[in-house]
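Yeah, one chain of the complex is gone here, protein chain that is, but the others are all in their spots.
Letters are used for the chains, namely A and B, taken in the order the chains are written, and counting of residues starts over at 1 for each.
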Amino acid sequence: MAKAIEIKRFSYKYPDGTIALSDINLSIEEKQKVVLIGPNGAGKSTLMLAMAGFAKGEGEIIVNGLKVEKKNLKKIRTVIGCCFENPDDQLFMPTLFDDVAFGPLNMGFNTEQVKIRVAQALRTVGMEAMAEKAPHHLSAGQKRAAAIATVLSMSPDIIALDEPDGSLDPRNREKLVALLKNLPQTLIIATCNMNFAAAIGDRAVLVDKGRIIADGEAKEIMFDTKLMAEYGLEMPAMVNDTSEL
Amino acid sequence: MHMANELLSLPVAGGTLAIAGGVLGLICRKAKQVITSEKLALMGILGAFVFAAQMVNFRLPAMPGTSGHMVGAVLLAIILGPHAAAIVMSSVIIVQCLIFQDGGLLALGCNIINMAIVPTYVGYYLYRIVTAKQFSNLRTYIGVMLACLIGIEMGAVLVPIETSLSGVLMVPFSTFLATMIGVHFLVGLVESLITVTVLAYIQQVRPDIVADNLQGKIRLSKRAVLTTFVVFTIIIGAGLSLLASGMPDGLEWSYAERPDQPNFKPVVSNNDSRIAVVDKLQSKYSLMPDYSVRSDGEDKKIQALAGWRSFAGIFGSITTMVIIWLTAWILRRNNPKTVAV
Partner (left out) sequence: MHHAHIDKFAYQDSPVHRLDARVKFIAAVIFTAVVISLPRTSFAILFCYAIGPFVILVLGRIPLKFVFKHILLVSPFVLILALSCPLYDKTPVKIAFGPSVFQTTVGWERCCTICGKFVVTMLALIALVSTTRFSNLLAGLGKLGVPKLLIIQLGFLYRYIFVLIDTAQHILRARTGRTFRNLGVKQEMKIASAMLGSLFIRSIDTAERINIAMHGRGFNGNWRTISRLKISNNDYIFGVLFSVFVISLYFFAVPVLN
């Protein structure tokens, strides 16, 4: 299978000198659903930022065959759609329509194409009726879905989501799981909720203190009692039945 | 100090709107070269910050029972530069008008000039002049103080000028001016203290944000505050602080101000020539002629007729509105539709 993302010996320091990521080696295949797990402050978000070219460090990151560097950034950002932790940061336009249209417009599509893309993206997340709403009138679950729509409308090959389950109640989380499982794209999800991670991920990468600790089959890692306890993570309560079938 | 439509005449409202629009247009064109795409979001959020910051109130010094809040114009000017700050403050005032209905639609021009353009530019350049040669604790401190004080004061002074040009208000210009200056002196003083402390806090926590415009270290030392207070207390004088005590908001107080002397004579009365001139000017521009009955020894019959007419005008209108409302209510009751909220 072709590689979606290839990270070789990548290290990154914050401007103040703190080491955020050190010697990361990771390769993700196309259509894989990868969960990045680890405690808060482990470096999961920074790793995602680095993939989209927002954190310049040492080493090499290749996204869909393109090296992450300044001249490729424009292309890379249409390939990888990043959705950050707080939907309030992702939804910055006065209406949902404007927000979902923002990416496609920047990609240079014309009005008609943009309208089609917006309608498609909103339908995928089940929010087609909300297009003209203002984000501050949406519920937490709706905001989350809307944030995902803003990257879906750009039809990226890879979707990276940072803590998409944050501040969601169980029912909305279930809806989100169903939505994410049905997305055809390569998925990279950072989360510290193991139930959520187990429900979606095929592969789990455990990150702590800027290093990759373990990498492998999602269930193998998340049911490794010793490993999970060592990094202060809870085990998933149960195996999601549907994912077994 | 949001100006309302009703305090302005049409020529003044139109004129200030045109000036504010023109200046803003110029600034926007000029700012295009200065404002990078990275700054767009920052400006927007800082505008929202000013909004939220105005909710954080605190007790005013020297005046028990009162509370003040931040204005934010000078803080933004120092951090963003005057052009960007003027745009942000203007957008704050437009949103205050269009979403919170604070300040009238036609008074927008006045409000933008008084509260956005004047304080940011005056404040910023004063600050730059004081800190031009070198940055030092003292210079920065004095610069911020002067910027806040004079920036706000200049905006406040415009309020009585605009209203007296309009001729709607009857408060004598000098009284109005004096009270506005007095009250906004206090507002400016608080603003400057807050601005200095907030700047110091930001410099301490995130020095990168203020690096360009704030060199050296600003610190609000006990001595500096004490000196400031002493200096300002002398300037303000006992009289002003006496007048100011117990009033909930600087601006409201300045309008409510009135000389409580028994032999008080209105400086500007209806017969005053200035008012008459303004009235003449106003009636030239106004669409409706005067209709109400004045007591100039008119015929009683005509008076009574006019009385019935205005009675009819008022009650006819009210009846119409009640009928419209009732019709809508009945229609809605018979045909209940879910209202999408």
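As a convention for this text, a contact is a pair of C-beta atoms (placed from the backbone, for glycine too) under 8 Å apart; a residue touches a chain by one contact, two chains touch by 3 or more.
Since we're looking at a predicted model, the values are computed, not measured.
Touch, as defined at the top, links the missing chain to these shown chains in the whole complex: A, B. The residue from A:135, A:164, A:210 or A:236 that touches the chain not shown here is A:135. The hidden chain makes contact, of the residues B:90, B:120 or B:140, with B:90. Across the interface with the omitted chain, chain B contributes residues 2, 4-10, 13-14, 24-25, 28-29, 31-32, 35-38, 40-49, 51-53, 55-61, 70, 87-88, 90-92, 94-95, 97-102, 104-106, 168-172, 193-194, 197-198, 201-202, 205-206, 209, 225, 251-252, 255-258, 266-271, 282-283, 285-295, 303-304, 306-314, 316-318, 320-321, 324-325, 328, 332, 339-341. Although one chain is not displayed, its contacts with chain A can still be listed: residues 49, 52, 54, 74, 77-78, 81-82, 84, 86, 88-95, 97-98, 101-103, 105-107, 111, 114-115, 132-137, 150-151, 154.
FYI, only the chains that are shown with their structure count from here on.
Our note on geometry: chain A versus chain B, Cα centroid distance of 46 Å, whole angstroms.
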